[in-house]
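Shown here: the complex without one of its protein chains, the others still in place.
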Amino acid sequence: MSLARHWRLRDQRYRLEGTACDDCGTIQFPPRPLCPNCRSRTLSPHPLDGRGQLISYTVLYQAPAGFEAQIPYAVGIVELGEGPRLTAMLTDVDLDALQIGMSLEMTIRKLRSDGDDGVIQYGYKFRPVQFEGA
Amino acid sequence: MKELAIIGIGQTPVGEHWAVGLRDLATEAIWAALDDAGLDGADALFVGNMLSGEMAQQAHLGALIADHAALAGIEAVKVEAACGAAAAALRQAVLAVGSGAAEVAVAVGVEKLTEQPPADTTAALAMAADGDYELPMGLSFVGVGALLMQRYLYEHRVPKEAFARFPIQAHDNAQHNPHAMFRSPITAQQYADAKMIASPINLLDSSPIADGAAAVVVTTAERARRLSDRAVRLLACEVGTDTVALHDRADLLWLKGVERSTKKALARAGKRHEEIDLFELHDAFSVIAALSLESAGFAERGCGLCHAQRGDFGRGGRLPIATMGGLKARGHPVGATGLYQVVEATLQLRGEAPEPLQIPDARVAMAQNIGGSGATVVTTILERMEG
Partner (left out) sequence: MNRATADVALMRPELPVGIVGYGAYIPRYRIRAEAISRVWHGDQDGGAPIAQKSVPGPDEDVITMSIEAAANALRRSGVAARDVRAVWVGSESHPYAVKPTGTIVAEALGIANATLAADLEFACKAGTEAMQAATALVGSGMAPYALAIGMDTAQGRPGDALEQSAAAGGAAFLMGAGDEAIALLEGAYSFVSDTPDFWRRADQPYPSHGHRFTGEPAYFTHIIGAARALMGAMGLTPSDFSAAIFHQPNSKYPRRVAKQLGFTAAQIAEGLLAPEIGNCYAGSSPLGLARVLDKAQPGDRILIVSFGSGAGSDALVYHVTDRIDDARRRAPSTDDYLARKQFVDYATYARWRGKIR
């Protein structure tokens, strides 16, 4: 597991930092060097607020190496309120209660750990909105 | 661009080749193709492969395989485009011969997925997806297909059982293909009872992990006419792309890479959809079969399954698919698959498909190889060469 790779992605993994195009206003996650909409090269960091909606999901019963201990677990595509979509593990949810369209919120959880003596990777996951209005 | 033809084909059986390594598998397919063409060499070798580094700790496949096949000295490179690697290698052969840079080029796809434990293979295959934003979230490659299938079930309101049609038909065909991995039929009940891998994808929605190699020899149509009476014309081999990460697509159920690649290939070949007699599609998962048919324009959006139910895509239908078993039942040695498809389409056009798989009067065939969940799509159109 690359230490540098996870480390350089921490703004995204911890705080959903995307970009907003200074020219056309489009918001991207993950951050982009060029706006995919207008090819502008002037984009500014833009943190996303972590609320979204479930677009699709799957429950995995066979996992890639590093995730076997978590089986079964759910992964979904989430559309954020600001527009961008991302892929995230779904947590604090009953696997049989998953529904396309359900409202979700970001939380930071352990993504995986590199054995008993390696680093622990933390990053965004999504869960059903816990307390409406709070 | 010169007019091109395929003058030789070769394939190894698809399966678990415990006793054979990458270089031997590839060499077997290369020489089967060269022997079939009646040639004793080539000017260039393009090796399609996805995972030699992860599975066999082997990079540098081009020179390695050229040397092992006793072709040392010729131009040889590996081409990688995830599960689309083999057809992408064919594209390089097309560019090489079409441009006049080479007279004869061999494209070989080779993959050995049985070298490592299953979890490592699963992790390696997942590399077809986005390594920064999909894989760290625990997504597997089957998981990517499952996200598509779940959305398909939701948006198109079809029952899950309807997908059974694709694997049942694939297995039905594969039992007659001597190179296929699974040579026994399956039933709707077996599909309904199959173990879940990544919901809603079960074991029988998914193509199997396998080893294999397939190769074709490409030369100019002019030279082909002189050399062989079994050549087929290679009308088009065109690449279209889309985002690697599924979440970056606004419409999950439209494979833009498929649409782009198909349109380019049809235009290059000067053919219309109705002129395609058979379609070797990329049924890595049953949902990809449906999405390929729709995005390529052979069924309306959301109607891939209803056409399949009507028998449109069966052996006697208007557009037979996966005629030798497809990825599902012939097997899916990822970086070799695209050339298995082209080899099978060539057999059909030559009239050499095993009975009862031969499509009567097949004149034009399309093969479509997909890398990832549709990020790289290579569409090849072949035509029988008339006397």
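The letters A and B name the chains in turn, as written, and every chain counts its residues from 1.
Just so we're on the same page, a contact is a pair of C-beta atoms (placed from the backbone, for glycine too) under 8 Å apart; a residue touches a chain by one contact, two chains touch by 3 or more.
The structure presented is a predicted model; accordingly, all values stated were derived computationally and were not measured.
Peer 1: I'd like the shown chains that the missing chain touches, ordered by label.
Peer 2: Across the whole assembly, the hidden chain touches A.
Peer 1: Would you write out the residues of subunit A that touch the absent chain, in ascending order?
Peer 2: Against the missing chain, subunit A presents residues 10, 14-15, 47, 69-70, 89, 91-92, 94, 107-111, 119-120, 122, 125, 130-131, 134.
Convention: only the chains that are shown with their structure count from here on.
Peer 1: What whole-number Å value describes the gap between the mean CA coordinates of subunit A and subunit B?
Peer 2: Using C-alpha averages as centres, the distance is 32 Å.
Peer 1: For the complex, give me every residue of subunit B touching subunit A.
Peer 2: Going by the criterion above, the answer is residues 118-120, 122-123, 126, 130, 132-140, 142-143, 146-148, 150-151, 154, 195-201, 245-248, 252.
Peer 1: Can you list the residues on subunit A that touch subunit B in the complex?
Peer 2: 5-6, 9, 12-13, 30, 55-68, 70, 73, 75-78, 85-89, 100, 111-112, 121, 123, 125
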